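Structure in C-alpha cells, see below.
Heads up, one of the protein chains got dropped from this complex, but the rest are sitting where they should.
In this document, chain identifiers A, B and C correspond to the written order of the chains, with residue numbering beginning at 1 in each.
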Amino acid sequence: MAGLEDLYREIILDHYRSPRNRGELPVPPAHKVEGFNPLCGDEVVLFLDVDPETDTVRDVKIAGQGCSISQASTSMMSAAVKGKPLSEVRQLIRAFKALMSIHESKLEGDGGDGSDLAAELAGVRLGDLEALQGVVKFPVRIKCATLAWNTLQQALDETAQTQA
Amino acid sequence: MAGLEDLYREIILDHYRSPRNRGELPVPPAHKVEGFNPLCGDEVVLFLDVDPETDTVRDVKIAGQGCSISQASTSMMSAAVKGKPLSEVRQLIRAFKALMSIHESKLEGDGGDGSDLAAELAGVRLGDLEALQGVVKFPVRIKCATLAWNTLQQALDETAQTQA
Amino acid sequence: MSALDVATIKRDFPIFEREVNGKRLVYLDSASSAQKPLAVLDAMDDAYRNHYANIHRGVYTIAEEATAAFEDARRKVARFVNAPRTDEIVFTRNATESINLVAYSWARANLNAGDAIVLSHMEHHANVVPWQILAAERGVELRWIPMTADFRLDLTNLEQLLDGARLLAISAMSNVLGTINDIRPLADAAHAHGALVLVDACQYVPHVATDVQQWDADFIAFSSHKILGPTGIGALWARKDLLEAMPPFLGGGEMIRDVRLDGFTTNDVPWKFEAGTPAIVEAVGFGAAIDYISALGMDAVRAHELLVTRYALDSLRDRFGDSLTIYGPSNVDGRGGAVSFLFDGIHAHDISQVLDEDAVCVRAGHHCAKPLMRQLGVPATTRASFYVYNDEADVDALIEALAKAQKFFAV
Partner (left out) sequence: MSALDVATIKRDFPIFEREVNGKRLVYLDSASSAQKPLAVLDAMDDAYRNHYANIHRGVYTIAEEATAAFEDARRKVARFVNAPRTDEIVFTRNATESINLVAYSWARANLNAGDAIVLSHMEHHANVVPWQILAAERGVELRWIPMTADFRLDLTNLEQLLDGARLLAISAMSNVLGTINDIRPLADAAHAHGALVLVDACQYVPHVATDVQQWDADFIAFSSHKILGPTGIGALWARKDLLEAMPPFLGGGEMIRDVRLDGFTTNDVPWKFEAGTPAIVEAVGFGAAIDYISALGMDAVRAHELLVTRYALDSLRDRFGDSLTIYGPSNVDGRGGAVSFLFDGIHAHDISQVLDEDAVCVRAGHHCAKPLMRQLGVPATTRASFYVYNDEADVDALIEALAKAQKFFAV
C-alpha cells in the first residue's frame, strides 16, 4: 500500500509551495507554449529561451495552475533544464517519461512490458526529479506529473521548426 | 413445479394426433385467414363459413403446422365454434384469452392484475378447452395456445367488414 | 433523529467491513456510484447459481425462471418511477445509453435543421454530448438555460428558449451542485410549445421518490449502479406511444419479429429496443436494489439525506469559514446530497489524495460537467455526496480529514 509520503515527498511540497523560475520571458527571443490537461484542468505555461548558437537553454520561466504534483513537476523541470544543452534536455525528457510510463504502459495498454523503457533510464541522472518516482504508485496522478514534460517537448519541437 | 401432465393433457394429445375439422372450404362463401407466429414458425390456416342469415358458424376447417399445443388448440377451437352463433363465439374468444392472459399480463406487463380478466371467464362454459389451462404454467407456450384464437378473431373481424 | 437506522444499514453493505490504510471506509462518492447491499449481491449470486440461462423463448425450466426474473425486474423498475405500464421500461447499459437511444431513434426520426433542443448549463456530459453529435450531424440548434447566482435554473427567458424547440432535455438533480429542478412546470412550459421532455433522472431517482406521471415527462433516463444496484444496466422510461412510433436503434436478436433477406419487422416494445442478450442477471440485481431501497422507504431516504446534507453544509461552514466555497443552492430543501466545494487554494486532486489517507472517499474533478465548470470558473471541485449508509460521523471524518489537508498543504 502506497502512502502519502510516497507521493508528496518533502522536495515536491517545497517546489509546490515555492515554485522556481516563476514568471514570464519576452517572446521572442523566448518561445511560449501552453500545456493543458482537460481531464483535470491543470495548466502549464512555459517560456523557453534557447540560445541558437550553443543549442542551450538560456532561460526558462513557468506559469499556470493545477495540483501540487503538476505544479511541482513543472518547477522541478524548469530547474533541471535551465542552462542545459538541448541534447541533455531531450535525454532528460525521455528518461522522465520512461520513469512514469513503466506504469503508464500497463494502464494505457500499448502492450510493452517496460523493458525498453528501462533502457532510457540507464545512466541519466534525474537528481531531484527522482522524488516524482512515487507518482507511479498513483496511476491517476501520472498525467499530472508528465504535463510539464509534454509541454517542454512541444516547446522544443516548435523551437526546432522555427529555427529550421 | 408444473409437470408435463399439466401441459400435455390426454385430450390435448388426442386433438394433436387426430385433429378435428382438418381440410379446406370453398372461398367464398367461406373466409380464409392465415395466422403466423414468426417467433416459433407456427402456422394456422382457418376457413370460416358464417351463415349471414343466422349469424352462426355454418362450417369451419383448419390446416397449418406447428407444435402440439398450437395444433391441438386449433383443433379444439374448431370443434368449439362449429355451429355456434357468433355472439357465443366472441364470448368464447374473450373467455379463452382471459384464461391465458391472467398469466400473460404478468409477462407482457400491461399493468393489469387480472381481476377484470376473471370477469370475462365467469359463466362461460369452456368444456374441453379448459384442458389448455395448464399452458399458463408454461409462459413461453401461451402464444402457441392463443395463435388459433387470434386468427379466429381476425377472421370474424374480416367477415364483419365484408358483410358491412 | 434520522429517519434511517444507519448503523444497521451499514451492516447490510459488505464493503464497510473493509478498511483502507487501517481506517474504516468513509464512502462519500455515491453520486458517482453507490455501494451494494448484500441483498443485491445475493440475488445476483442466486440467479447465476440456480436459475441461469439465456432468456426469451427458452422452453426449459431454468430458462423460464430466468425470463420470469428478468421481466419481474422490469415490473419493479416501472413501479419505482410510477410508470403507467411495465412495457414502457427499456433496459439499457446506463443512463448515458438511455439518452443516446432517444437521440439516435426518436430525435433522428423527428428533428432536422432549424429545430432546437433546450438544455441547461448544469447538464452532465451524458445529456450534452449526444445532442452535440446530433446537432453537428443535422444542424439542430442547441439552446442553454443559464444559472442564477444561487445555482438554480435562470428561467427568465424560458419562453424564448422554448420557442421553436422540439425537446427539453434537463436534469432533475445536478450531480455537481445538488440543485433539484422542479420538472413539472418545465414540462408544462415545454409541452405548451410542442416540445417533448426528457429528464436526466440519474441523480434524482436514487434519492427522491420519482413519479413520471406527476412530472408529465416523455422520457426519463437513469442507472442501476447509482441506486445500490449492479453496473452494466440502466433504464429508459418512455411513453408507450412514443416507443411504438420510434424506429429501432440497435439491430439483432430479440428486437425482431421476423427477418428475411430483404428486411425485418420489429418486435413489440420494449423488446424492440433490447437487441441481443441483455444484462439478465444485472436486471435481477437492479430489481433487488429497488426492493431494498423501497423497504427503507423513499420518503425516509430523502429525509435522512436532507439531515446529513444540512449537517455537512453547517459543519463545513462552521469549521472552515472563508477557506471554503460551496457551489450549490443555499436552501437545503431544494437540493440533494452532493456537496461540491473549493478549498483554501488546494487543488481538488490533492485534497482527495490526502483524504484517502484517512479512507475518506470523495470525488475530485469536473464531474463530467465541463460546461458547468466553465460557468463556475473553476477547473475542478471536490465533491462529497451522501446516501443511505452515511451519517454524521462520516461528515465528521470528512471535516477532520479536510483539516489535515489544510495543514499538510499550508504555505
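In the analysis below, a contact is a pair of C-beta atoms (placed from the backbone, for glycine too) under 8 Å apart; a residue touches a chain by one contact, two chains touch by 3 or more.
Please read these numbers as outputs of a predicted model, since none were measured by experiment.
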{"item": "Touching residue (missing chain; options C:A136, C:A149 or C:A295)", "value": "C:A136"}
{"item": "Residue in contact with the excluded chain [from C:L111, C:V128 or C:V269]", "value": "C:V128"}
{"item": "Residue among C:G194, C:G251 or C:G345 that touches the chain left out of view", "value": "C:G251"}
{"item": "Per the touch definition above, residue among C:S2, C:N54 or C:T325 touching the missing chain", "value": "C:N54"}
{"item": "Touching the absent chain when the full complex is considered, from A:P29, A:P52 or A:P139", "value": "A:P139"}
{"item": "Hidden partner interface residues of subunit A, rising order", "value": "1, 38-40, 106-111, 138-141"}
{"item": "Those residues of subunit B which, in the complete complex, touch the missing chain", "value": "1, 3-4, 7-8, 13, 16-17, 38-43, 65-69, 138, 141, 144"}
{"item": "Interface with the unshown chain - residue positions in subunit C", "value": "14-15, 17-18, 20-21, 25, 29, 32-33, 35-36, 41, 44-45, 48-50, 52-54, 57-63, 93-97, 99-100, 103-104, 124-126, 128-133, 136, 142, 144, 223, 225, 230-234, 248, 250-256, 258-261, 263-264, 275-282, 349, 352-353, 355-356, 359-365, 368, 370-371, 374"}
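Assume only the chains that are shown with their structure count from here on.
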{"item": "Chain centre separation in whole Å, for subunit C relative to subunit B (CA means)", "value": "46"}
{"item": "Where subunit A and subunit C are represented by their mean Cα positions, the distance between them in whole Å", "value": "38"}
{"item": "Subunit C: positions in contact with at least two other chains", "value": "none"}
